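One structure follows; several queries about it will come next.
All protein chains but one are shown at their positions in the complex.
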Amino acid sequence: MAAEVTVTSSDVGLVSQGGARRRPRAPWLRSPKVVAGLGVAGFFILMGVFGPLIVPADPSATSAAVLQPPSLEHLLGTTATGEDVLSQVLAGARLSLVVGFTAAVVGEAIAILVGITAGYLGGLADEVLSLVTNVFLVIPVLPLQILIVTYLGDGGWLLLALVIALTTWSHGARRLRAQTLSIRQRDYVQAARAAGEPTWRTVGFEILPNVSAIVITSFVFHVTSAIVVQTGLAFLGLGNVSDWSWGSVLYWSDNSNAFLLGAWWWFVPPGLCLAFLGSGLALINLGIDEVINPRLRTGLKAARLFGRARAVGNEH
Amino acid sequence: MSTDWTARPSATPADADAVLEIRGLRVDYGAGAHAIHAVNGVDLTLHRGEVLGVAGESGSGKSTLAYAASRLLRPPGRTVAGEVTYYPAGAGRQEPGIDVLALPPERLRKFRWTELSVVFQAAMSSLNPVLNVATQLTDALEAHRPGMTRRQCLARARELLELVNIDVARLSAYPHQLSGGQRQRIMIAMALVLEPEVIIMDEPTTSLDVVVQREILARVMELRARLDCSVIFITHDLSLLAEIADTIAVMYAGKVVEIAPAEVLCQTPSHPYSAGLLSSFPSLHGPHRTLVGIPGLPPDPRALPAGCPFHPRCGEAVAACSRDVPALFALGQRHQAACLVREAAAHAELNATDSRQASPSLPGRAER
Partner (left out) sequence: MHFLLRRAIFYLIAAWAAITTNFILPRLMPGGPVEAVMARHEGQLSDQAVNALHIAFGLDPNASMWSEYVEYWRNLFTGNLGLSFTYFPTPVSTVIAHALPWTLVLLGVVTLVEWILGTFAGIVVGWRRGTWVDAVLPLGAFLRGIPHFWMGLVIVTVFAVTLDWFPVSGGYSSDLLPNVSVPFVGSVLYHAVLPALAMVVGSLATHMLSMRNMMVTTLSEDYVLVAEAKGLHRRRVMLSYGARNAILPNVAGFALQLGFVVSGALLVEKVFSYPGIGYVLFQAVHNQDYPLLQGILLITTFTVLIASFLADLAFFALDPRTREA
């Protein structure tokens, strides 16, 4: 037991590659990239939870101080109608995140359902589900989402999240299908199926645990793209732009030609939030990818450890 | 100028006819306390014109040894100690050896394939799927023989395919259009393209069925004799080596545990592991035969047992085996084994038959 503890607390890479007897449940939690990414994402989640509560001013309160650059009074300046940008960004975090996460949860659920069913059942079911998946993959999502949202009118954030989920699940489904297909070929799964184990058991105990890394990475990716989609739609003026989100801040700034007025403080902060949240989430995926695909693990550390002249065979 | 620091003037082969000498080679995967010592102090000499067989269960470090000796090790693998010296042909005893592990990049590139080529374990994945056979056979020629015309290169490729019994029409084929046996033969042809002095073959026939395996082996041996090169032949199948090797080295847990001329090792194996390995393959058999002759599993390379790494599986182990690490000792002219039980027996025998002669340390004992 003691030995195992020391092994698992060591380099994640060696553990997962050498096939230690019992793998830690989530080895990627030890990757520094994942930890850093979780830190960044955690910061924004806190912003989403507490942002609307700690705003320095009512985000919709206009004032005479219009288009003020950042100052002590307004840390991120003011809008063309004198609203406080910082308050808008803080208040907007919640809607952006809620739509993003809801869309990702629902979208991944569809992806799991479609992807695993297709991969596990094979045959005609696979043909049909793969076809549907691939059709959704090639249809450009933005015009489709715009069309649906325009038809539905402003139906609130939940409806918007559902529309995003319904139009973006295909990437995850495609990856899950491929992975399920390869797991299905493995001996122990074949054996379980042959022994007449009920499907839900095989799927629940053999397939799902083995696709968890893919589910996580595609969920994380899904969150990012759903937030970007929500922002893009709001930027176009779809949905209710008087509900604060990062996208509606951008919409109003664009509506008032903030960039022509040089009011960079108005549209830079929401975009930067998006970019940093996106990088944090991307970092999580980068780390997980390196853990599940050891071939990608070529860190600087490795290069330094292995000296130069004689250690590495293929120096170039 | 660069010749000076790669050549080792002081290094003359221990054996006059050595072509490749491996001394004290150690290879780790990873670093620090959790490093796997995949090759753990190996000495081997390949003689000119010899087929040196290396046998051992999977995981014993055979491939790692081959990669390290040919400078093909990839991270996290690294050579932590040892020397590999190559003695070029022709120039006789005066010719200094080449320190392979210290060759600078461009000299290493030139050394590769012209002096030493490799037939890799995985023939199925050793061919580039998007280049045709002709391209893959001739690109080594283009890299090393800039003077050759395209026509000459193709003629050579054709010649090689004939040598390994493949229809020359297959030159324009892509790897996915070839069978496993054909791919393996093409890999062998590829290794011969520059007629190197040394060829390392890492389980060249393991993934093939028995009939194809036989046929390819026969051809390999025929070609070796004709081209007069030296071969290191790696396999887990000891009985196969009995038929083709001149000398056999048996590896266990990263070390050579016994080395002897082929007939000696196959008829009177000394190390219990060699004996077990031998009994698991009554004859040339298919690749997936389990080792019925040896109980237990190969050791976990991360947690090798103390003492002799083989002792937990050994029927003859004594108390000392779990304490002391055995080193190679000489049993005969060219026969060495690393077994405490055998060593003690040899001692006793020596003392009994020749009690006048004190026997302090045995000759030929390798440092460990």
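In this document, chain identifiers A and B correspond to the written order of the chains, with residue numbering beginning at 1 in each.
We take it that contacts are C-beta pairs under 8 Å (C-beta built on N, C-alpha and C of every residue); 3 or more make two chains touch, one makes a residue touch a chain.
All values reported here derive from a predicted model rather than from experimental measurement.
Seen in the complete assembly, the chain not on display touches A, B. Contact with the chain not shown here comes from a single listed residue; of A:P56, A:P69 or A:G262, that residue is A:G262. For the options A:L142, A:L158 or A:A191, the residue in contact with the chain missing from this view is A:L142. Although one chain is not drawn, the whole complex shows that of B:A122, B:L154, B:V168 or B:V212 it is B:A122 that touches it. Looking at chain B, the residues touching the absent chain are 70, 72, 74-75, 108-114, 117-118, 120, 122, 125-132, 139-140, 143-144, 174, 176-177, 187, 190.
Annotation for chain A: contacts to the undisplayed chain at residues 131, 134-135, 137-144, 146-148, 150-151, 153, 171, 174, 224-225, 228, 231-232, 235-238, 250, 253-254, 259-260, 262, 264, 267-268, 270-271, 274-279, 281-283, 286, 289, 293, 295-296, 298-300, 302-303, 314, 316.
One rule holds in what follows: only the chains that are shown with their structure count from here on.
Measuring from the averaged C-alpha position of chain A to that of chain B gives a distance of 49 Å.
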